[in-house]
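Of the protein chains in this complex, one is absent; all others appear in place.
Then we have subunit A:
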Amino acid sequence: MEVSRLPISASQRGKLISAGYTSLSSLSSVSPSDLARDLKISEREAVEILKVASKGNRVGGSDGSQSIINGAQNAWDMLHEEEMLTRITTSCADLDNILGGGINCKEVTEIGGVPGIGKTQLGIQLAVNVQIPVEFGGLGGKAIYIDTEGSFMVERALQIAEACIEDMMEYTGFLKNDLQRNLQACQVKMQPKDILENILYFRVCSYTEQIALINYLDKFISEHKDVKIVVVDSITFHFRQDFDDLALRTRVLSGIALKLMNLAKKFSLAVVLLNQVTTKYTEGSYQLSLALGDSWSHSCTNRLILYWNGNERYAYIDKSPSLRSASAPYSVTSRGIRNSTSNCKRIKMM
């Protein structure tokens, strides 16, 4: 590994290279005071550089005992972990089906679609569903809702929360008595207003605030450990209008995507990004595609597109490392996202 790849400031790097320290191995045997003298810097700075360098060295070299490479994990362990993964139901059985049980925790899922198709509805539904108690097969977590467009409607969240509690009541009705008592105990506690209480709502008014918030989320979530989903509605809005330098926009966006992915892994929570659509001119015709461009499309783990198919709303898995591409109908009812009512063939594998 070379010195030029160390995360140190440009002038320090320049001094290192001009003093002849080009590779990490050349730094390994140098004492801080020698380095300070050679580079004409203070001894404290020299210690810092050596600390960074030794860290860089270790990543590259072998660490012997437990694993071949530090920080790596073998595929078998990962499989085990994946099986333990929890999912958040969408309240639409067909959609859950193609998603393998719901929206995955530890992953970033992007959901896009034309105006009025139900993106915000799905966002609110997930913010409510994440709170379904563990006894009912849910996660019993809290939700962070980041609203960049001002489209979050409290009245609607209340409707969906009420319907969700009703559904849970109904569910207890089907169960055996002893279990039922248990469930009823926790049900008395659940009220629509508790659900609203557990949706932490951020209103973001500029892209600066959006970046700041995403930087800050790490700290915020370590203080609010039970947050299990972060919904960003929408990731696009401010970036679409206020940014002139598109190359910079791409870099900033990919920085955001990385941070969100880290959050998802670190706190094992689901990140859902809602995205708008735009028209794109390809191969001689206009086509709809999700906004923010091609390089953005690499940054999410899963991508779900909502679209009209004839008279029905459909969701299509456009991208996912583990799921087959498939589409399923859903509907938006007064109670929230539900199964499509029509009796035609439900799931179409492609």
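Here is the rule we use: a residue touches a chain if its C-beta (ideal position, glycine included) is under 8 Å from a C-beta of that chain, and two chains touch if they have at least 3 such contacts; residues count from 1.
Everything that follows uses one rule, which is that contacts and distances are computed from a predicted model.
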item	value
Listed names "DNA repair (Rad51) family protein", "Trafficking protein particle complex subunit BET3", "Ubiquitin-conjugating enzyme E2 2" or "Achalasia, adrenocortical insufficiency, alacrimia", matching UniProt entry of the absent chain	"DNA repair (Rad51) family protein"
Chain not shown: contacting residue from A:S26, A:T172, A:S289 or A:N339	A:S289
Omitted-chain contact residue, chosen from A:K40, A:H80 or A:K219	A:K219
Touch residues of subunit A, complete complex, unshown partner	7-12, 48, 52, 114-116, 120-121, 144-145, 149-159, 193, 196-209, 211-213, 215-216, 219, 234, 236-238, 240-242, 244, 246, 248, 251-252, 255, 276-279, 281-282, 285-289, 305, 307-312, 316, 318, 325, 332-334
